[in-house]
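Reviewing the structure listed below.
Note that one protein chain of the assembly has been removed; the remaining protein chains are unaltered in position.
Up next is chain A:
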Amino acid sequence: MSGRAAAENSGTMTGANEFKLAQGPEDSVSAVKFSPSSSQFLLVSSWDGSVRLYDASANSMRMKYQHLAPVLDCAFSDPTHAWSGGLDSQLKTHDLNTDQDTIVGTHDAPIRCVEFCPEVNVLVTGSWDQSVRLWDPRTPCNAGTFTQPEKVYTLSVAGDRLIVGTAGRRVLVWDLRNMGYVQQRRESSLKYQTRCIRAFPNKQGYVLSSIEGRVAVEYLDPSLEVQKKKYAFKCHRLKENGIEQVHPVNAISFHSVHNTFATGGSDGFVNIWDPFNKKRLCQFHRYPSSIASLSFSTDGSLLAIASSYMQELGDVSHPADAVFIRQVTDAETKPKST
C-alpha cells in the first residue's frame, strides 16, 4: 500500500500496520476526522490554533488554516469543505479546493463540538454558552440557536436525530427536522462527567463514555423492551500495586460497516468492542500519551489515533503529541459470529 511505503520513507513506521503522521500539530491534538468520501484525507484540529488536512496515504500535510485560538473540534460537511470551532468562539468553514476561509458565525462562548448531519444537510455546533446552533452549509448561515440546560460537552448525530451530552450528566435527544422541542431528556446512566457520545451507524442508539473509566451502551427507542437492553461496563483501568487506576474515556469512534466501536482512554490504550456480544475484540499496544480522539475511515480500513496529553493531571511535562494511522483488519473489528 502506498501509505505504508510513504511511511517507511519518512521513517515514522511504528509497527507493521501503523505509522505516525509527519508534520503533526505543534500542540495537543483536539480532534481527528476522516473525510466522508475516502480514507485518504484526514482533518486534524489542534490547540496550536490550526486545522490541518493530511493525505494519509502519502503521509503528508496538504493544507493548513489557522484560528485565532486553540481549535477544539472540526468536521467535514462534504469532501471539499472543512468546518472548525474553538476557543475564539468562531465557526469557520474552509474550502479545501480554493484554500479559502470563511467565518460563518459565532457562539457566545468557545465552541466545543462540530458535527455534520448528512441526512438533514445541516452542520451542528455545541458550545459552552449552553446552546446548540445549526448552520446551513450551502449559504452558509445560522439556521437556529437552541438552548441547552447546561454547557455542551459532546454531541453526535444519529440519522436525523441529534444527541447532546452536557455538563451535569444530562443527555438530550433532539429531532433535527423538528427542533421545536426536546424529544427526550435523559440523565447519563454513568455516575461521572460525560466525556464523549457517539451514535451507532445503524442509528438505533449511542455509546456514552465517562470521565471515570466506564462506557454505557444506550438505545434511543424509549420502549421498555428496548431500554432493557442497555448496559454499561468498566474499561480503561490499570491495576498498579493493588490500586486500580481509573482513566477518563475520551474518545469513541464507530466502525461504519460492523457497528463495532473503538474507545480511547487517558491510559493510552485503544480498545475495540463488540456491543452485540458484549465482548472486547482487541486491544492495541499502549500509546505514548492519552488518547484524545479516534476516527475510523468511512470504509473502516483505517483508524486515526490521536495520542495527546489533555492536561488531565494539570499542566505538566508529557510525551510528545502525535497522530497515528493504523490499518485495521476484519479480525480486529468484526463481531465474532457465534
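By our rule, contacts are C-beta pairs under 8 Å (C-beta built on N, C-alpha and C of every residue); 3 or more make two chains touch, one makes a residue touch a chain; residues count from 1.
The criterion applied here is as follows: contacts and distances are computed from a predicted model.
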Listed names "Protein wntless-like protein", "E3 ubiquitin ligase complex SCF subunit sconC", "AP complex subunit beta" or "BUB1 mitotic checkpoint serine/threonine kinase Bb", matching UniProt entry of the absent chain: "BUB1 mitotic checkpoint serine/threonine kinase Bb"
Among A:G24, A:P70 or A:G300, residue touching the chain not depicted: A:P70
Hidden partner chain, touching residue among A:Q130, A:S189, A:S256 or A:T298: A:Q130
Omitted-chain contact residue, chosen from A:E26, A:D95 or A:D108: A:D108
Residue of A:Q193, A:S256 or A:S301 touching the missing chain in the full complex: A:Q193
Interface residues of chain A (partner: the chain not displayed): 30, 47, 68-70, 72, 87-89, 108-110, 112, 128-130, 147, 150-151, 153, 167-168, 193, 195, 211-212, 242-248, 266-267, 310-315
